[in-house]
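The other protein chains are all here in position, but one chain of the complex has been omitted.
Entry: chain A
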Amino acid sequence: MLSGQLVGRLFSMAGRVCLSRGSAGSGTIGPVEAAIRTKLEQALNPEVLELRNESGGHAVPPGSETHFRVAVVSSRFEGLSPLQRHRLVHAALSEELAGPVHALAIQARTPAQWRENPQLDASPPCLGGSKKTRGTP
């Protein structure tokens, strides 16, 4: 659907705006990011694994590892619903999700699906929930 593509574009535009004011994700790889990569590689044997620390776009200190986006391209996803695919990713990262990782955007694709559109999307901009003093982390 065209409008779907448009919404997708909105995401990427918004994401660029959002990330441009952040500082994290600019080169250095932290321990959490490294752990996510290792665990996904072990669990899902991905053909492609793209991982971006999007924490810089959020109300967290510089260098934080709280918000991530991942594209996992694996033949293990063949025949699985989106829900089942995401659950596999969640299971591999249960420790991180129960601990430091606050947000994880997931693109779980089969190799054929990835070839159709081989890019890591951007997330919508943070709306500052955690900036509020009343907010919960």
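Simple rule for what comes next: contacts are C-beta pairs under 8 Å (C-beta built on N, C-alpha and C of every residue); 3 or more make two chains touch, one makes a residue touch a chain; residues count from 1.
Convention: contacts and distances are computed from a predicted model.
The chain that is not shown carries the UniProt protein name "Glutaredoxin-related protein 5, mitochondrial", picked from "Glutaredoxin-related protein 5, mitochondrial", "RING-CH-type domain-containing protein", "Splicing factor subunit" or "Urease accessory ureD".
Across A:55, A:74 or A:107, the residue that sits in touch with the chain not pictured is A:107.
Touching residues on chain A toward the chain that is not drawn are 1-11, 13-14, 17-18, 82-83, 86-87, 90, 94, 97-98, 103-107, 123-129, 132, 135-136.
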